[in-house]
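A single protein chain has been omitted; all remaining protein chains appear in their positions.
Coming up: subunit A.
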Amino acid sequence: MIDIPSADAPVDAPRGRVLLIEDEPNIATAIGFLLQREGWRVSTHSDGRTALDAVVRHAPDVIVLDVMLPGQSGFEVLGGLRAGQNGTRADLPVLMLTAKGQTKDRDRAEALGVSRFMTKPFSNRELIEAVRDLARTAPG
């Protein structure tokens, strides 16, 4: 469980908070670096079971969520989030990432109410734009 300190954020005015739920440390490092460079405050969480607690704790504006997580899959986390478990905001924008690349995963994610779905590997620019779009359309 690696929380990248927000102190690392660049001097630009922070765009908002991103919670990155990803268990592959190298991928987490890459995404964290990319988003922080764009002015986001990024928190990273690597366990599926405690993911919703992390959402409550960090109160992010956008969530980036991996599917293959230890303890609980990204789908279950998304389902719990949309159901408002643990008192989370049910309408948080969620960008889901998967390395499986199967359409049935995309279908399942969309059925659960995902905001955006991307397949790994992704282009950095696409990822950054996706998070920016989600933050802009996010309610409240």
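Descriptive notes on the structure:
Criterion: a contact is a pair of C-beta atoms (placed from the backbone, for glycine too) under 8 Å apart; a residue touches a chain by one contact, two chains touch by 3 or more; residues count from 1.
Convention: contacts and distances are computed from a predicted model.
Only one of "ABC transporter ATP-binding protein", "Formate dehydrogenase (NADP) alpha subunit", "Class E sortase" or "histidine kinase" fits the UniProt record of the hidden chain, and that name is "histidine kinase". Residue in contact with the omitted chain (choice from A:Val18, A:Ile31 or A:Val62): A:Ile31. On the side of subunit A, touch with the chain left out of the figure occurs at residues 23-27, 29-31, 33-34, 37, 68-71, 99-102, 119-124.
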